[in-house]
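The complex appears here without one of its protein chains, the remainder shown in place.
Chain lettering (A, B and C) follows the sequence in which the chains are written, and residue indices restart at 1 in each chain.
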Amino acid sequence: MPDASIHLDMHQPLAHQAGKGHNRWHPDIPPKLRVKPGTSVELDVLDGVDGQIRAGMKNEDLGGIDMGRVHPLTGPVYVEGAEPGDLLAVKIEAVETIKYGFTAIMPGFGFLRDLFPNPFVVHWEIANGFAQSVQLPGVKIPGAPFMGVIGVAPSLELLQKINAREAELLARGGMVMPPDAAGAVPGDAGIASKAFRTIAPHENGGNFDIKQMTAGTTLYLPVFVPGALFSVGDPHFAQGDGESCGTAVETAGKFVARFEVMQGEARRRKQHDPSYGCTCCPAPADGRPYYATTGMSVRRDGKAESEDLTLAARNALVNMIDYVVDAKGFSREQAYALASVAVDLRISQVVDVPNMTVSAFLPLDIFGS
Amino acid sequence: MPDASIHLDMHQPLAHQAGKGHNRWHPDIPPKLRVKPGTSVELDVLDGVDGQIRAGMKNEDLGGIDMGRVHPLTGPVYVEGAEPGDLLAVKIEAVETIKYGFTAIMPGFGFLRDLFPNPFVVHWEIANGFAQSVQLPGVKIPGAPFMGVIGVAPSLELLQKINAREAELLARGGMVMPPDAAGAVPGDAGIASKAFRTIAPHENGGNFDIKQMTAGTTLYLPVFVPGALFSVGDPHFAQGDGESCGTAVETAGKFVARFEVMQGEARRRKQHDPSYGCTCCPAPADGRPYYATTGMSVRRDGKAESEDLTLAARNALVNMIDYVVDAKGFSREQAYALASVAVDLRISQVVDVPNMTVSAFLPLDIFGS
Amino acid sequence: MPDASIHLDMHQPLAHQAGKGHNRWHPDIPPKLRVKPGTSVELDVLDGVDGQIRAGMKNEDLGGIDMGRVHPLTGPVYVEGAEPGDLLAVKIEAVETIKYGFTAIMPGFGFLRDLFPNPFVVHWEIANGFAQSVQLPGVKIPGAPFMGVIGVAPSLELLQKINAREAELLARGGMVMPPDAAGAVPGDAGIASKAFRTIAPHENGGNFDIKQMTAGTTLYLPVFVPGALFSVGDPHFAQGDGESCGTAVETAGKFVARFEVMQGEARRRKQHDPSYGCTCCPAPADGRPYYATTGMSVRRDGKAESEDLTLAARNALVNMIDYVVDAKGFSREQAYALASVAVDLRISQVVDVPNMTVSAFLPLDIFGS
Partner (left out) sequence: MPDASIHLDMHQPLAHQAGKGHNRWHPDIPPKLRVKPGTSVELDVLDGVDGQIRAGMKNEDLGGIDMGRVHPLTGPVYVEGAEPGDLLAVKIEAVETIKYGFTAIMPGFGFLRDLFPNPFVVHWEIANGFAQSVQLPGVKIPGAPFMGVIGVAPSLELLQKINAREAELLARGGMVMPPDAAGAVPGDAGIASKAFRTIAPHENGGNFDIKQMTAGTTLYLPVFVPGALFSVGDPHFAQGDGESCGTAVETAGKFVARFEVMQGEARRRKQHDPSYGCTCCPAPADGRPYYATTGMSVRRDGKAESEDLTLAARNALVNMIDYVVDAKGFSREQAYALASVAVDLRISQVVDVPNMTVSAFLPLDIFGS
């Protein structure tokens, strides 16, 4: 029985219930709920395109989607006691979905957008733990629901840094979606024109699309502002590592979690990027307890690259070596050799431009009890 | 009880028993064994550096390694009836290893070679299904042995195409190891100066370093010359996805497999790259039956790129879409959407320059019986 | 694509299509199909009560069930080359079910028949791999279909031995269902009055109700008559070990298998009871390859006991010790000690009177490669 919650009208767009959510990242968006650490929090969540895709829509209808309304997030939630430099541990207790889902190929978007110029939509019926579709006859996708977007507010300083590096990348021809007030919630110009979009994940989390983040997982987010200002959205019923075409089994639903504040840990560990892990790990993880770091397409000197998986893999690996050195007291050489024989580099997503995400998984059962 | 075999003196370098193996890829290297399809074949295999790293060696001793002797392969095996345009199905029945293994950081080599300029070696003792090392106290790595290098001879035409595209890439500053007769087996100048090195995987397979290729897996290799000329080497006791530092738990051992010839299937499917799969899939796969395609850092127009994971992921995904269209009769759009919700893109290796490898895994249990 | 098959009208009782099956065990029932070893055979199968329980029936309707029609079996299938003293290996390739199932508590029947004197029926809807029922709201049973009854014809000598020992047991007050021509198929008095019922399993297999016998399993049946005369029936969509109330998720469906004849192996091994095993073992087995022996409530001196699990467990264990001694060359003491540390004794069924069944599972991964 959750102790705190935000309930939505699941049939209304976010703009009609703007007191409960937002669709851009900015530190000045006011919190909608205050909770103490340890409280079970239940949040309703709309789907990633704000209900614009519905059962029965045709391929050609996809052209009318307003991308400015992507992604409606529920929150922010102010976690008492969280301060910049802390880590916010988000213990995910449940992710539930409604019975309808869709997968869409949208022109100009997705990993193979040059090869797939035409719109295409798959409508899913979700029941009994599987998704099935008349558009993919004979296919039955087992569910493992998770939230595509999950993160905290950036500080003003981080916001400006991200906007600057992505503007520079856009100028070099990178695949970047710059701030855009059209469709923004909240709509006040002061926020909407500066807030960054939710398409790409960043240091504050966001659109990670990491399919291992199912119920039972704990996510570790660096905190940038007092109260952390946690938000969540974009439920996926199932997804492959990569989310190749840019959409998973997209749906709406509910998220339940508890927060814990790890004081000063982001600062002490010099943790740049979110990490996550699991001690009791069902599918889609492979049953072994693990700790995972993430990496994005941003160089350590602050320069961003567009859709560079090699760079994302490198960052995930370096973050893992940092972790092993800190947690286990090994030298950097020991940690690197250990990673080579035991750490799995896995592609999380190849579509949330300009930042692809790679995760590095350390199985914890290799350390004797 | 295998029906055909090649036994080695495990304490001698390959050059002393050159009648049983080779360490370069070239179609004119004569076969050492002829077998019929269906025959169980057992091949002894030396370790990937030809026995140059031994228990007790110090970090500073790594400087003396002769990279020209990498990787000693056992074979080729001539499979009767195999012809260009066929697929050779290699049903892997067993991979066994000796009790010693090593992992080495070698200067100038490995994914993070800029950050790790110093040599470092880990010596492993292998027993009871685990590897342990005094260099990594408290760590116990569960075994899942597989062969790092597994492939067939290129045709002369393919050899020339690969040499040409990699020379062009080297000229652009790519990380390429060109043909080099020093240390080559066989040593005849006609072959050794043209044969390509075993460091990178290519269309003919080779140094894939895919940790899922354990016993029980079937590998599908396009055939380029009569008899296929199959060779294998570089046993790994365990490895993480990626093989980050460039070496796994490297060891020597034995390989047992049966071959099946799928007539004309590479040509019919237009299959560019090796693929593999498993219907009864233990760890390190996650227990679901799957079919996997591979992708390398070579553009479809024939131009190579150096260490480009984004390109490798793209190729693996396009190969998977081709497969699903052919095997299931779906349209390309259906296959792309299906991949987004069900296919896992996973990094196989980030170190076999210039070609990184990504595998795309299709779980077969999503198709109703 | 199966090479041989028996198709039924799934809406008709067996008596209307008696040329395709039977519901008693007797060596003189003529075969309905002849196949060579290695042939894929597909057999339609009716449900265990011959269609007498249907969706919508009320608890009180159960009183009208004619137990004489239990269980309609499809066959016999004559397997060419099978002779007494052989083992018939039945490689189960597929078990499929229709969309309706039921579970019934029938007065006078079931493990706790003294405590449950009233009829009760659960109607199941089967879809997407799960069974659900309005009689058990909130419950979702994952499917793992198998055949409750699977066996071969007894020889005339075995038939007489079984009838004699069960008559003696009945006289002592045992829970025995003696031969009964009412409802028998075939109906000829010569067969129907002597044939034994299908309720209990015996040396020839029969109503084992072993839930591990899903697709992928191989069953080893001793052969008693030329051609083996294999029959199958009573599909279960899911069941707990024990089948406590006497019925599982009972349904109709289809069975696909291939046969292999192991010449003289039952005689050489002195194998008294059927056995089974699996090398690639999904749920409901626990993923480890195994070989299993079975045990019934019959003493080695030929005397039967009624519903004696201790005796069934003893027989399964002694059968396993016999197997380990034969297969591994261990002494009987080694085999007994090995069983104590590694063999699992599991209750298969407690309801097929008078014979309860225990299986002993030997995990095969404890033997080094």
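In the analysis below, contacts are C-beta pairs under 8 Å (C-beta built on N, C-alpha and C of every residue); 3 or more make two chains touch, one makes a residue touch a chain.
Predicted, not measured: the structure shown is a model, and the values here were computed from it.
Looking at C:D47, C:E243 or C:D352, the residue that reaches the missing chain in the full complex is C:E243.
One chain is missing from the display, and on chain C it is touched by residues 103-105, 110-112, 115-116, 118, 120, 122, 131, 135-136, 138-142, 238-249, 283-284, 286-287, 307-310, 312-314, 317-318, 321, 328, 330, 332-334, 336-347, 350, 356, 358, 365-368.
In the full complex, chain B touches the hidden chain at residues 127-130, 132, 140.
By definition in this document, only the chains that are shown with their structure count from here on.
Taking each chain's centre as the average of its CA atoms, chain B and chain C sit 47 Å apart. Averaged C-alpha coordinates give centres for chain A and chain C that are 51 Å from one another.
Here the CA centre of chain A is 34 Å from the CA centre of chain B.
Residue positions of chain B touching 2 or more other chains, listed in rising order: 287.
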